[in-house]
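For this view, one protein chain was removed and the others were kept in their places.
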Amino acid sequence: MTAPDPLVELRDRLREFAADRDWRQFHAPKNLAMALSVEVAELMEHFQWLSAEASRQLPSSEHDKVREELADVLLYLVRLADELGVDLAAAARDKLAINALKYPVDKARGSSRKSTDL
Amino acid sequence: MTAPDPLVELRDRLREFAADRDWRQFHAPKNLAMALSVEVAELMEHFQWLSAEASRQLPSSEHDKVREELADVLLYLVRLADELGVDLAAAARDKLAINALKYPVDKARGSSRKSTDL
Amino acid sequence: MTAPDPLVELRDRLREFAADRDWRQFHAPKNLAMALSVEVAELMEHFQWLSAEASRQLPSSEHDKVREELADVLLYLVRLADELGVDLAAAARDKLAINALKYPVDKARGSSRKSTDL
Partner (left out) sequence: MTAPDPLVELRDRLREFAADRDWRQFHAPKNLAMALSVEVAELMEHFQWLSAEASRQLPSSEHDKVREELADVLLYLVRLADELGVDLAAAARDKLAINALKYPVDKARGSSRKSTDL
């Protein structure tokens, strides 16, 4: 027996969760993209007044809350991808290949510039 | 042989991608959360002037772009979770269990209200 | 006596508000931009599950909350512009002139396309 692919598992469980509650009517991609953005803001709120250094060393109670916000972001992302018929893992692998071409190691090393400015 | 868990695979590939380019110095959680938010906005931009109905039926060229934006969001989310030492799949499963308690089927059916307003 | 320019008035009052509380140390533009983004998300949350039509006709209790979120967005925007030494009104007038060139009436009428796609 193999471990399930978590993106497939979450997709299926969220699809059922929405269907059970008759929520598909609200789950237009436009609306889910907004909800995703709101969740990311809730995540970001934990970091807004921290220094970059402090954001690497969250106290444990704060870390727990951030972990839950990360989960919310993934859940909406998976739900949105499902409504759009997108295979998230395949899309991410394709994008990684593009990024490897856009950011060659020798040009991108140590630089935070956009690929178009390298 | 089992298929690899894509979240683990992406985490490892992104970790190496960042290390190869000496990007860990930029990848404080605070900064990655901002980058994640920017990617979600790029995704959302595709939907801003569309009706909810139109967002369910994107033309194919638009769908391709949205697929790439979804990938960007997942890549930053995975990178951020890795810097924070969070297991995204476990966090999402934990949150699903919480949501099942917060949104019981009989109370939540057909409603877009927050759990605190049910 | 003339009515005060509200953007100047708010700028001055917020500057004093921050100074009184020794908050200038937190008010780096990077941090204020994050806080602004979080406030916009709180605003957007009120609209995420509504149809476009329903968003034009908010019930009065919801309208009051949205009004307060709009205020929060303006307050952070004014504070951020002040820290950056930007005259918001002048910047907006300059941008309106640019937009008039980018979106000529005859080409832009009835279209939600970006200027680069007109």
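Per-chain residue numbering starts at 1, and chain names A, B and C are given in the order in which the chains are listed.
The criterion applied here is as follows: a contact is a pair of C-beta atoms (placed from the backbone, for glycine too) under 8 Å apart; a residue touches a chain by one contact, two chains touch by 3 or more.
These figures come from a predicted structure and were not determined experimentally.
> Check the options A:Q25, A:Q57 or A:S112 and report the residue that touches the missing chain.
In the full complex, the listed residue that touches the missing chain is A:S112.
> Considering the entire assembly, which residues of subunit A contact the chain that has been omitted?
34, 37, 49, 51-52, 112
> Since one chain isn't shown, list which residues of subunit C touch it in the complete complex.
On the subunit C side, contact with the omitted chain comes from 2-3, 5-7, 10, 13-14, 17, 20-23, 25-26, 28-31, 33-34, 36-37, 40-41, 43-44, 46-47, 50-53, 55-56, 58, 63, 66-68, 70-75, 77-78, 80-81, 83-84, 86, 88-89, 91-96, 98-100, 103, 105, 108-112.
> What subunit B residues would touch the chain not displayed?
Output for subunit B: 26, 31, 34-35, 37-38, 40-42, 44-45, 47-49.
Criterion: only the chains that are shown with their structure count from here on.
> Check the residue numbers that subunit A and subunit B use where they touch, and answer same if over half are used by both copies, otherwise different.
same
> Quick one: report the Å distance separating subunit A from subunit C, using the average Cα coordinate of each chain.
26
> Between subunit A and subunit B, what distance separates the C-alpha centroids? Give it in angstrom.
2
> Multi-chain contacts in subunit C: which residues touch at least two other chains?
Expected reply: 34, 37, 49.
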